[in-house]
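The complex appears here without one of its protein chains, the remainder shown in place.
By written order: A and B. Residues from 1 in each chain.
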């Protein structure tokens, strides 16, 4: 099948801009609460208008409670000679995220219960968390773990885990309608590039581009901690989620794999159809996954009480690439080309949602005479697209329906519809 | 899968009859208006009862206007020596159909803008038209075109393009019911055998056969110029198109390819199901195409304001064989065997429509005892067909539904139903 390429001006340049922002945000140690997120949002706020929210620890949000705020200044392990063998300053993945503070000396045997490594990938440091259960730990490469000798070690985690608040931000871009498209991305991961700085920074550049366009829908772009952030946001906005007509969770935009779209729980929502259509028409290598209740924050948006039409857009799904949640997911792992293509595909999907409409053929009895309106060009693809639009514009078929049934790109169908509309053949 | 053959008595003889009529009509120079169509209808009128209609040039028909009437007496090109190098009398494809009159001398360079050939098929003369835009031109083989030398040429097209009328005809064959089956075929092509004298003459022989049968439906068989003829007919008959329950556009009955059925816009109309069923059960080589808004007069019948259940029956679709719209589509191109098979398949499709009915099993609780009625023959195919008819005749399944679900030929299902009906097991 012939594939149209994704269309977007400057998508290479945009990919480079996304990559630069990822680079800037990469060193920050983020978690589900604390200053890492605040610092991240401050930098994002230089690019797009952002409303930042703080929700106090202890606030009940549905079945959950906003947890204590975690902050960390430093952490290390010293060997018997006082030599720092693990240093948080070098890599923030070394500390199990959300670790309680500790300062102690202990023999290797005792320490080992708090050390985590990846035997299958002995050079990478794993990313681990201990949310919702106070504990502490260090992550290190398996090579380093195996090199540890017997003896006493001194450990220090200079963190605080106290009442404070959970931080998240919204970027709202108004369109003609109060109906909204939700874009959600998690900002709680420390130095990991693909998961999910790639999603965060792609969302920033989407917002930048949308802000200068004439929009039909309003857009609400969320930068939130995973799970508890989405739950908190849904809890505080439950009265107005009815406005959300379409939505996407963004994650993993930069790896070499093909684009993967995971359908919403509804499985045939417009966002599901738009994403499937765009990928089918334009991607050489992609997959469409059915909904399942595991994954990122689509879990919350698609919980049965909300059942929002929110799908997930990524490249290789989490857990399907070995670098996932390890120090291997770094700035070398992601590619500008992938970021560019992901961005272009997203823009194309949003263009479908923006441009989808039901028209009515105003000359429905037999074909109109296109020649006398200068619209006749024998059998070009544009002519066929016009015939499809005329034939199916009976009030029951949207332009996306027509694009699907004719297996023609939405862009071509919409252009045909625009020509016909100008010629007063559609109303 | 075992295939029943198409059933039709004398279909070979019918194929020969169709071929003879094609041969008789082949030399006539037809167009969308003019004496070629009238002469054609006159010959057809010797075989079947025909009502001929004339619609004046300038009549508005929906978005279109009935054009001027075109007639041609002669046309030629002479070289510098006065030698006729192109002669309409030898092949009427030489003149671009609907060419305005001209008489002029001009150098080769000027003439060339009016000459059309087929570089990929250098021995064939193309068929070209210039409807709806006054111009003139000649068609010739590419070999001849390349052989033309510099110098002046004299061109003559002795045609008229003036107010007159558009001519079409109907053959109406009444059945028990006022509900109609529409058969439509275009009569506007000059010396082209497959497209569409094969369709025209098959329609004539269908009418001949239907006229001597007991019919449930009434049949209306249209011999009309393509596009403008269908539009004109629909315009004049819009009040009564509701009577049309099923319909077929016939074209390209004689080439060597397999039968192709193109579905109506409704895509699951009875005609679509009947044609698909018959081809699946009986054709070795066939294809079923989804509806698309391009093609022959199904474009008009299936426009959204009408949305009639009209499919298209052909062998190889137009444009999919190189001889299409060239002098290669001649009397050698078509075969009696193909005409015979097309005719038989059409008859079988009409038999499904004629014979399709909803019955009710009058002994619905458990199976009736077939043995005591002399209907029991253990496990023959006829027995299984009876069991299917009994099992599904609950008022919600037509015989065609039963044939489809049981993957049995409609003929077998109908014969089983007839036996059961005679035995008072169906009502």
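Operating definition for what follows: a residue touches a chain if its C-beta (ideal position, glycine included) is under 8 Å from a C-beta of that chain, and two chains touch if they have at least 3 such contacts.
Not measured: the values here are computed from a predicted model.
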Listed residues A:306, A:358 or A:376, member touching the removed chain: A:306
Out of A:234, A:370 or A:413, only one touches the absent chain, namely A:234
Suppose we count only contacts with the excluded chain; which residues of chain B make the list? 361, 363-369, 371-372, 379, 384, 387-388, 390-394, 406
Footprint left on chain A by the chain that the document does not show: 61-64, 132-133, 227, 230-231, 234-235, 238, 265, 292-294, 299-300, 302-307
